[in-house]
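Below is a structure I'd like to ask you about.
One protein chain is absent from this view; the other protein chains keep their places.
Read from first to last, the chains carry the letters A and B; within each, the first residue is number 1.
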Amino acid sequence: MSDSRPDADTWPIAAAMLPFLGTTTSGTPVQDAPGEVWGAALAEVADAGFTEVDLTDSWVRPGDLTPQRLDELAGAIRSAGLTAPAISAIRRSVIDPDSADDNLAYSHRTIDAGAALGCAVVSVGLHRPLLPEQQKAHWFWTVDGPRDSDDPETWSRAVSRLRELGDHAASVGVQLSLEMYEDTLLGSADSAVRLVTDIGSDAVGLNPDLGNLYRLHRPIEPFLDALAKCLPHSNYWHVKSYLRLEDFPSGTVLTAPAPMDSGSMNYRRAIKMALEAGYTGPFCVEHYGGDGLAVAARNRDYLRGLLRFDLSDAASPEVR
Amino acid sequence: MSDSRPDADTWPIAAAMLPFLGTTTSGTPVQDAPGEVWGAALAEVADAGFTEVDLTDSWVRPGDLTPQRLDELAGAIRSAGLTAPAISAIRRSVIDPDSADDNLAYSHRTIDAGAALGCAVVSVGLHRPLLPEQQKAHWFWTVDGPRDSDDPETWSRAVSRLRELGDHAASVGVQLSLEMYEDTLLGSADSAVRLVTDIGSDAVGLNPDLGNLYRLHRPIEPFLDALAKCLPHSNYWHVKSYLRLEDFPSGTVLTAPAPMDSGSMNYRRAIKMALEAGYTGPFCVEHYGGDGLAVAARNRDYLRGLLRFDLSDAASPEVR
Partner (left out) sequence: MSDSRPDADTWPIAAAMLPFLGTTTSGTPVQDAPGEVWGAALAEVADAGFTEVDLTDSWVRPGDLTPQRLDELAGAIRSAGLTAPAISAIRRSVIDPDSADDNLAYSHRTIDAGAALGCAVVSVGLHRPLLPEQQKAHWFWTVDGPRDSDDPETWSRAVSRLRELGDHAASVGVQLSLEMYEDTLLGSADSAVRLVTDIGSDAVGLNPDLGNLYRLHRPIEPFLDALAKCLPHSNYWHVKSYLRLEDFPSGTVLTAPAPMDSGSMNYRRAIKMALEAGYTGPFCVEHYGGDGLAVAARNRDYLRGLLRFDLSDAASPEVR
């Protein structure tokens, strides 16, 4: 998945639409709101200095829009001066025991919508909707969510369904990216690599969203070790950071979202590793809690600085 | 309390004097120090880019200055290139079982001093002095302080005394603002709104200093829900942020002061809500711990950016 390295100044870095609610203040779904409501949100993203947006489907579901409304969305994106390199479909697992078939159909529609919007990537995952107990928590990731079965049938079904989505994506010129998430078949570097390898499609890669794992209040795989395994298979990347506080003797762990420039995850080394590994995919900058858009903008500026890192000096890769 | 919206570039955003000690290095109270000592502190505030200062009375108590010394303070403020839109009287509850009458008299004097200094607002609260156990703590809010009685007599006394202060304030052209604080009659959105409503004076409003509640190591009311209730009654606003780390299953909560641009409180949405609600009062930026003045300055710049938010597009209020 490695072509030539994009120019650091124009490497696509998209704002996640995560900080924008799916319901307007007057109570209607943003999905059904007039295009001006979409435009106002997208203008706010552009105002924060973004040129790209990831259409997180907790805001608007492109896959559920009529062709006419999809045109309206494309117009709103264009009018805001943005492009959309990606749609991220969240909590729509194609092996969800309750809604696998609906989610598969939805994912297919989302791929078509992505193609219509000129997206390079559609990102999907195997995580399921938040449980009531997770919704009650201040930070949902501090409560365990559903866990994928580890039986061989589930694995095969995941492989075949994701391969089916990949074939569809390939046919319309889109890449499919698989978002890593705890307690799913994409919940560790080894499992994620094995899954994408079993799928075995040029159109399917990983989204090494390792912030999802780093923030857990339990022992974790070291970030850079996991990343090293995933990078050769990655075609899209949700980046975000956390402060991780651990009292080793008692096992107490607490985390909170933090800007990438000052969080506990070492993105300087991560991005060097990505450049060395030939990663060329787009990025999506995320942040939970507080002012998600402002921190995402700061993450973008920080990330763009790192992407300027000069590998031409033969010694650089030695440095880390 | 909503006139026309102030211009974002000149909307008063005052530095709290909280980071400045009430005692000089040579051991004298700043209250009694020569005007040059006041001037040096105020110059430092101006040097941090402020044009307004909140005269937090842990630094200097304007209400206890002679007219001549009050003139000296006014001169020091002017010389530093500042104005003082507010005095914040801290821990001077007019229903404190130990010092209610003294505090009432002091609050009256503070209102007069505020008028003399050209302040628009005097902020008072119902919280009492820190207990010894709170003073020993690294962060005082992690130890429970005194709790207001919930009997009807206490409530009536609070209403009548605060109304009395409001009447005085109105007579000298000043607004009285009531700072929210845990375990007082101003300790929840509902109670605060009920109190200000019972007082029923145009000269009395709320100071929705919800950082005071957000930082507590116990379950809390969601920040934006509480704010929504308080905004229609608010005439001044101490803003500050915290990181809030919660392990939901165990109930463990830890907090630390954080810049507003990257703390866990969503001030982007809060300020949009305030603009929609027609809030027009001054702001005071605070920060505890570390470099309070530097973070306050950063909070000011962040806040001013948010105040530029354009509501003219009819769709914007829908966005949040």
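Quick note on the criterion: a residue touches a chain if its C-beta (ideal position, glycine included) is under 8 Å from a C-beta of that chain, and two chains touch if they have at least 3 such contacts.
Quick caveat, the model's predicted, so the values are computed rather than measured.
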item	value
Residues of chain A in contact with the chain not shown	241, 243-249, 252, 254, 260-268, 276, 302, 313-320
Residue ranges of chain B at the interface with the undisplayed chain	19-21, 24-26, 33-34, 36-37, 39-41, 43-44, 133, 136-139, 142-143, 217, 243, 245, 252-259, 262, 289-295, 298
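To be clear about the criterion, only the chains that are shown with their structure count from here on.
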item	value
Turning angle required so that chain A lies on chain B, C-alpha fit (0 to 180°, nearest 5)	120
